[in-house]
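Next up is a structure, given as structure tokens.
As you look at this complex, bear in mind that one protein chain is not there, while each of the others sits in place.
And then subunit A:
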Amino acid sequence: MGSTSAQNGTPEQGGVGRRNLIKRSAALGLISVPAMGFLSACASGGGDDDKSDKPKGEKTKDNPFGVAKGGKLDVVVFKGGYGDDYAKAWEASFEKKWGVTAAHTGTQEITGKLQPRFNAGNPPDIIDDSGAQKIKIDVLNKNGQLLDLAAVLDAPSIDDPSKKVRDTLIPGTLDAGILEGKTVALNYIYTVWGLWYSGKLFKDKGWTEPKTWDEFLAICKDATKQGIGGLAHQGKFPYYINVAIMDLIAKKGGLDAMKAIDNLDPKAFVGSDAAKEAVEAVYEVVEKGYLMPGTNGLTHTESQTRWNQYKAAFITSGSWLENEQLKQTPDDFDMKFMPMPLLPGSAMPYEAIRAGSGEPFIIPSKAANLAEAQEFMRMMLSKEWSSLFAKEANSLTILADGVDPNVKLRPGTQSTVEASKKAGTNTFRFLYTEWYSEMDTEIQNASNELMAKRIQPAEWLKRAQAAVDKAAKTPAAQKNHRS
């Protein structure tokens, strides 16, 4: 036993000892392991490939984009709550009609799979850009990667060639895909947002659908007394509680209050009475202890499943909820949708709902098979394909009367159909979520703090306003405007 200074000496003296070598490679590892992973994520391919000559079809009235036989189509679909069987059914139908070979990818990793392809200039032809890992539309658009869909929307409709495709859609459903004045995404699924409850639970307890916020609080109180939570929300994803806050703002203050937020008004939150009352109303639920215990820290499936187990009276969500919870929902649950209850002196009626479209389909401007992609999208907006979708995915599409009456819908979806009939033209839809990802995130963070009782409504308003003011400084703010 003794000192090993000789072995431990400098390389000039005696070379690198075995342990030194291990030590050094470990040090190198410390540098390169994390750094490489993250840095190489930044590195991109690059370079465009030349598009080879493809067969070109003749443009006719039935074939407005000139699809040729023997062409190809590369479809990427988000495989989420709606699955991807509907897309496979579409592709089969497309292949049969046009003699085009369609490649199908159903995935949840949209960003991981597609970002390198966008960067390298060889994106797929049509993409359902949805889910947690979607590539944000605003980001894609800023980079000039999205095709203006005007040509598809102005093409003749398949069901009635005397009409343009755009005139066969539910009014307002294209709004969410408009960025900087152009329609760059087709949000295909008709979605409504609001509160959900169990018809069975309400019947058992003798509750009725609350029309005002006070009635809503009364049910929450009664529920809490009986050991059931009042309101549940998907705490880990404050997106959902923002549905409640924002809908209250829109219904209280009217469309102007909503547009003030989307248009980044310096008084969108601070100085807006509607916003103040809405946030205070939601905070009242927190303060009085009407939240389902623990809901602030649960994921969407966890809290929704608790709600399915009658652990809470209400939950906020959009109309995908029923599909998402199919397996967890008891047979006699009788899922029901309802609009947000009203604050006193609201500008909009009780029936008003947030309605619009989700699940954006996009066509990359650099897609190799533009004609096929556009034709595919045109066919998506036919009655046949829309019914196929409703059947496979139990959801409505933005095509007006787009579902064959023979398709039977589940109770929750059926109740959204009724609610949107009652709402008529009293619908609204926030757009800041698509326009300004960063602002949306910051407001969500503030809401999470509010629900956890760590900040007060006044602080929430301040933080939300700060997010708006910050977004107003971005270049995109000059081009996004709604009137």
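Note that in this section contacts are C-beta pairs under 8 Å (C-beta built on N, C-alpha and C of every residue); 3 or more make two chains touch, one makes a residue touch a chain; residues count from 1.
The rule we apply is simple: contacts and distances are computed from a predicted model.
Asks: For the chain that is missing from this picture, which UniProt protein name fits: "Aspartyl/glutamyl-tRNA(Asn/Gln) amidotransferase subunit C", "histidine kinase", "Acyl-CoA dehydrogenase" or "ABC-type sugar transport system, permease component"?
Replies: Answer from the UniProt record of the missing subunit chain: "ABC-type sugar transport system, permease component".
Asks: Among A:63, A:93 or A:111, which residue is in contact with the omitted chain in the full complex?
Replies: A:111
Asks: Just one of A:236, A:391, A:462 or A:482 touches the chain that is missing; which is it?
Replies: Checking each option in A:236, A:391, A:462 or A:482, the one touching the absent chain turns out to be A:236.
Asks: Just to verify: which one of A:233, A:306 or A:383 makes contact with the chain not shown?
Replies: In the complete complex, the chain left out is touched by residue A:306.
Asks: Considering the complete complex, identify which of A:73, A:100, A:140 or A:431 is in touch with the unshown chain.
Replies: Missing-chain contact among the listed residues: A:140.
Asks: Give me the subunit A residues in contact with the hidden chain, please.
Replies: With respect to the unshown chain, the touching residues of subunit A are 1-5, 7-8, 19, 22-23, 26-27, 29-36, 38-44, 46, 111, 115, 118-119, 121, 132, 135-136, 138-140, 142-145, 235-238, 289, 292-298, 302, 306, 437-438, 441, 444-446, 448-449, 452, 454.
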